[in-house]
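Shown here: the complex without one of its protein chains, the others still in place.
So that you can tell them apart, the chains are marked A, B and C in the order they are listed, and the count of residues begins at 1 in each.
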Amino acid sequence: MAGIEIAKVVKAYGSVPVIHGIDLSVRDGEFVVLVGPSGCGKSTLLRMIAGLESVTGGTIRIGDRVVNDLPPRDRDIAMVFQDYALYPHRTVAENVGFGLRMRGADAMTIEKKVKEAAEILQITHLLDRKPGQLSGGQRQRVAMGRAIVRDPKVFLFDEPLSNLDAQLRAEMRVEIKKLHQRFGTTIIYVTHDQVEAMTLADRIAILKAGHVEQFATPDEVYRRPRSTFVARFIGSPSMNIVPARIAPDATTITLDGDAAVPAPASFARARGRDVLLGLRAEHLGLAGPDGVPARTVIVEPLGSDTLALMQIGRVEMTGRFPPAAPLRAGGDVTLRLDLEQAHLFDPETGLAIV
Amino acid sequence: MKLLRNRRAMIILAGLIVAANGFFPALWILFTSFKTEVELMRVPITIIPQAPTIENYIRVFVDQPILRFLFNSVVVAVLSTLLCVTCSALAAYALVRLRLPGAGIILSVLLAIAMFPLISMMVPLFQVMRDLGLLNTWWALIFPHAVLSMPVCTLVLISFFQDIPRDLENAAMIDGCTRLGALWHVVIPLTAPGVFTAGILAFVNSWDEFLLALTLSPRVASRTLPVGITLYQGEFSFPWPIISAALIVAIVPICIVIAIFQERVVSGLTSGGVKG
Amino acid sequence: MTSRFTRRMAARLGLAAGLALAGAAYAQAQTTLRIFTGGQQRPDVMRQIVDGYMKANPTVKVEVEVGGATSEQQQQYLNTVLASKDSALDLILIDVIRPAQWAAAQWAEPLDAYLGAEKDAIMARYLPAYRAANIVNGKVIALPYFADAQFLYYRKDLLEKHGLQPPKTWDELKAAAQKIMAAEGNANLRGFETAGAPIEGTVCTYLVPLWGSGEDMLKDGKLNLAGDAAKKPFQLWADLKAANVTPPNLAEIPTDRIRQNMQAGNLIFGMTWGYVWNRLQNDADSTVKGKIGVVPLPGFTADKQATCIGGWQVAVSAFSKNKAEAAKLARYLSSPEVAKQQAILASHLPVFPGVYTDAEVLKANPWFEQALPVVQSARSRPVTPRYTEVSEIMRTNMNAFLAGTKTGDQALGDMTNRLGAIFR
Partner (left out) sequence: MSDAIRHRLTPLEKSERRLGFAMLAPAFLLLAAVVLYPIAELIRNSFHFNHLAQPWMGTPFVGFENYVKALGDDRFHEAVLHTVLYILVTVPGAVVIGLGLALLANQPFRVKWPVRLGLLLPWALPLVFAGLIFRWFFEYNQGIANAMLRGLGLEPLNWLTSPGLAFFAICLAIIWKSSSFVALVLLAGLQTIPKSFYEAAEVDGATKWQQFREITLPMLRPAIFVALIFRTITAIQTFDIPYAMTNGGPGNSTETLAMYIHKTTVDFLDLGYGSALAVLMFIVSAVITSLYLRHTRRDPGRH
C-alpha cells in the first residue's frame, strides 16, 4: 500500500494542453474520487497514474517512487475499466488469474487466490464461463476480481459503474465501499456522478478544465464549496445560486434588485458588494406571514420529501420541503431563507467569499 | 415450423451454391484425372469418366518425385507463412497502436513493394539470392514468398487490430504484460480470424507461386509443386489427365490445411464478446 | 532374432561401403560439369549418355539439371541465370532458333578454339541446315545434339483408299483433302491443321508457304516482304479455310492438338514436328497405328517444297569455370555415336545424315528413311540476335489473321512495319 503524490502534473497532446499543473496528495489507504464533467481531464489523470498516458510535465509518485517513466506493469496498480475490458477469449477464472500468471505466480497460488477473490465477490459459480455469457453486473464483479486478486498498492477505477442500471449501481457502490474497508488499499476512482463521489470518497477532487477546483472531504466540499462550480456540481438538487447585492451596512441583502431580506451578521464580510448567493434547497422553508413571498412553479414529490421550484421576485430557487407541505403549482406561499447557511461567491471569479 | 424448414433449405442452398462455384473446375480436374487422353479428346465431350483409370496417378508418382515436391512446398509455405504473419503482425500492431510519426508513409512504402512487377525484378533477385548463397535452398523461396504476402497480410491485420478495444490491452499491461505480451496474449487470440485469414493468404500465395520457384529453386531437391507439375507437360504436349492427377495431389494438402484450421477459427469466433 | 541382427549389420556394412565408394569417387573427380536440359529433351537418356562419358573419363563428374518442360520456362530460368553471369551451368541445351541470340548476348563460349584444326572437318559432318544454324558470324556457337523438323503427316490408308499420292503442292493437298472429306462423310474429319495459336510453331505457319513460293523473308540481311510472295501464305490459309479444309478454330490450335486430332483419327493432313510419329505409332490409344506417312511439306510448285527445322544444340556457357572440359563433353554429346544412341533410346532425329541409314537405328525407327529427305530439305527460321522479337511479331500477326481480326493485308502491313524496325 502506498500514497500517491501528484505534483505539478501537466499533460498536452501535441501543443494542446489538457491538464495544467495538478497537485494532489493522496494518503496511504485513502479513497479519493476524481469527479468532474466530461472533458475535465479526470480520466486522463487516472490514465497518467496508471501509466497508460505519458506525463508531459511534473511528477507522479506512488509510494516513494517517481513512476513517470515506469510502464504500467511496473507500477503495482490494478485498474477497473469502464467497459470492464475482460478478455473475451478467456474464462472468468483465467481473467481473474491473468495478472498473477503474467507475474509468474505458480498455478497453485493462482488457483487459491482466484478462489478467494471469487468468494469475496460471489462469482465462484461463474468461474468457468466466458465474459460473453455474463450480465453487466457479473462482468463488473469479474473486473473487480481481476483487480483485487493481485493485491496491488493502488486500485484505479475508471467510471466503473456507468454501464449499470441505477439499482445495480447502488449495490456495487456498497460492494466497492466494503472492499475498501476490507483491504484498506489506496483507491483512485473516476466518476462524473457526484452521488458516487459523495458516498464513496474519503476525499473528493473536483476537476474543471484541467485543474483541481477543490480537493477536500465530502462534507467539506458540500458545506464549504470553494466556488460556484463546486457548489453546483456537488449536491442534489444543485445549489441555488442567484445574483444578489448586500447593503453597505450589511443588514440586508437584495435578491436581484427585488426583495430585500435581512442579512445575517456574517454577511458583513461582503458588505456593499454584488455577490452570488448560494443556498441549498434544504435551507428554504415555509414561513409565516413575515416570510419572503414566492410563487410555486413546479412541485416534485419524492416521497421522503418534496422538491419545489419557487419564483422569488425575478429569481428561481429550488426548495426541499416535508412531504406533507401544502404546495401546489401556481400557489402563493411565503418562504423562510436560512441565510445563516448561505454561501457568498464573487460574481467575477466564482470563488467563495470567506 | 415450416418457416424453419424453409430457412434450413435456404441455408443448404446457399452452401451448395458456394460449394458448386468452387468445386466445378476441381471436379473437372478430378474427373479428368481418371480419364484417358482419348476420352478427353472425344467429341461430344463426356463429363464422368466412362472407363476410369488410375494410370494417371501412377504416372504422377512414377514420372517425377512428386512427394519430394510436395514436401518442399509444405516446408516453404509453412515457414514463409510463419515469417510473413509474424513480421506483418508486428508491423501492423506498431502502425495501429504505437503513435509512430509517418505511419501513413510507412504503410504506403509497404504497399508499394507489392506493386513492383516481379517479372522485371527476377535478374537482380537471382543475384541477391546467389550472393546470399541461398539459391536452391528453401530459404531462396521462403524470404521472397514472405515479402510477397506481407503487404496484404499487414493490411488485413491492421483492419482487425483496429477493432480491438484499447482498454483490453491496457488491462493486460496493467496486469503485468509488456506491449508485446499484450499483443501475444490478448490481441492475437482475439483477432484469430484475421490472423488465420492472413495466414491462409500467405500460405496459398506461397503454395501457388510459380515464377520465383522456377528461377530461384530449380534443382529437383528443392523444387516446389507448381513447378514440379509443369514437368509432366511436354515441349508441345499438355497431358491433361496426368496433370489433373498431379493437381489433385497438389490441392489435397490445401484442403487438409483448411479442414484442420477451420475448427480452430470457428471456435475463436464464437467465444467473441469483444463488442457484446 | 539373429537374422534381424545380421540384416542390420549388413545394412551398416553396405552403408559404410557406399560412403567409402562415394568418398573415392569424390577424391577422383577433379571437375564437376553441370549440364542443363529441358524436361522434354529426355533427361533420362542424357543421363545414360553422360554415365558412359563419366566411365570413360573418371576425372569428370557430370550432373544433369532438368529445367522446366517448355522452352518458355527454360528461357525464363536461363535468362535470369545468364544475365547474372552465373557460373552454375557449364553446358546448356538450346533450341535451334537461339544460337544467334546467344552469340550476340555472349552467353555461349565460341567453340572454334576448342575444335582447333578439325573444325571444318567436324562441321562438315552435320546436316547443312544445322551447320548453318550453329555458325554465327563465322564462329561455332553450339554443336547440334539432335534434329527435328516439321513434316507433313498424312493418312496413308485414306490416301490409298481414294487413289491419291501424297501431295507435293498446296493445291494437291487441298484437292485431296476435299475429296477424302466428301467421300468419307465423317463430320469430325478435318482436312488439314497447323499451329495457329500465338506460339512459336505459328511462325512456321507463315514461313513454310512463303518458302514454298520460292522466296525468303530476308534477302542479304534485309527484309524482303514487299513482293506478292509475302501475301501468299495469307491467301493460302484463307483459301483452305474457305474450302473448309482447315477447322474454324485454327487460331486456337497449339502444336499438340494436331497430334491429338490425328491420333483420334480426325485429321487427314497435319503439319507438325518429329515427336508426333512415335506417339501415333506407339501410343496405346492411337487409332492410326501403321496408317501414317510423312513427306516434306508442300510448296506452291512441286520443286519449291520446304520445311522448318527444329532441334537442340549443346552450348558451352561463357561463364563456365571449366570451359575446356565442357567443350570436350559438348563434342562427345554431338558425336555420331551419341546421335545413334539417342535415335535408338529416344527416337531423336540424328544430325548426321549417315546415322539415318544405320541398320540398328532403322530397326528402332523405320520411318527415319522417309524422314531423311524432309530433314535435308529443312530450312532455318531467320537468323538474328533479336529472333524472339521477330518470332513474336510474326506469330501474333499470323494468329490475328487466322482469328479473323486482321485481314491479310493488315497483318502483313503490321508485320512489315515492326520487322522493318528490327532489320534496318
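Going forward, a contact is a pair of C-beta atoms (placed from the backbone, for glycine too) under 8 Å apart; a residue touches a chain by one contact, two chains touch by 3 or more.
These figures come from a predicted structure and were not determined experimentally.
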{"item": "Chains in view touching the one left out", "value": "A, B, C"}
{"item": "Full-complex contact with the absent chain, from B:V75, B:V220 or B:I251", "value": "B:I251"}
{"item": "Contact set of subunit C toward the excluded chain (per top definition)", "value": "75-76, 79, 83, 101, 104-106, 197-199, 247-249, 251-252, 385-386, 388-389, 392, 396-397, 399-400, 402-406"}
{"item": "Hidden partner chain, residues of subunit A it touches", "value": "10, 12, 14-15, 17, 51, 54-57, 68-71"}
{"item": "Residue ranges of subunit B at the interface with the undisplayed chain", "value": "11-12, 14-15, 17-23, 25-26, 28-29, 40-45, 83, 86-88, 90-91, 93-95, 98-101, 104, 106-108, 110-117, 119-125, 127-128, 132, 143-144, 146-147, 150-152, 154-156, 159-160, 162-163, 179-180, 193-194, 196-197, 200-201, 204, 207-208, 210, 226, 229-230, 238, 240, 243, 247, 250-251, 254-255, 258-259, 262, 266, 269, 272, 274-276"}
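Convention: only the chains that are shown with their structure count from here on.
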{"item": "Touch-based graph of the chains, sorted into line, ring, star, complete or other", "value": "line"}
{"item": "Identity of the most central chain, Cα criterion", "value": "B"}
{"item": "Gap in Å, rounded to a whole number, between the CA centres of subunit C and subunit B", "value": "38"}
{"item": "Intercentroid distance (Cα basis), subunit C paired with subunit A, Å", "value": "92"}
{"item": "Inter-centroid spacing, subunit B versus subunit A (mean Cα positions, whole Å)", "value": "55"}
{"item": "Interface hub residues of subunit C, defined as touching at least two other chains", "value": "none"}
{"item": "Touching two or more other chains - residue numbers and ranges from subunit B", "value": "none"}
{"item": "Subunit B residues touching subunit A - in the complex, by the definition given at the top", "value": "165, 167-168, 170-178, 181, 185-186, 189-190, 192, 268, 271-274, 276"}
{"item": "Interfacial residue positions of subunit C with respect to subunit B in the complex", "value": "38-41, 65-71, 73, 76-77, 79-81, 83-84, 86, 88, 188, 201, 254-256, 259-261, 263-264, 272-273, 275, 285, 287"}
{"item": "Residue ranges of subunit A touching subunit B (in the complex, touch as defined)", "value": "47, 50-52, 71-73, 75, 77-79, 81-83, 85-89, 98-99, 102-103, 130-133, 146, 150"}
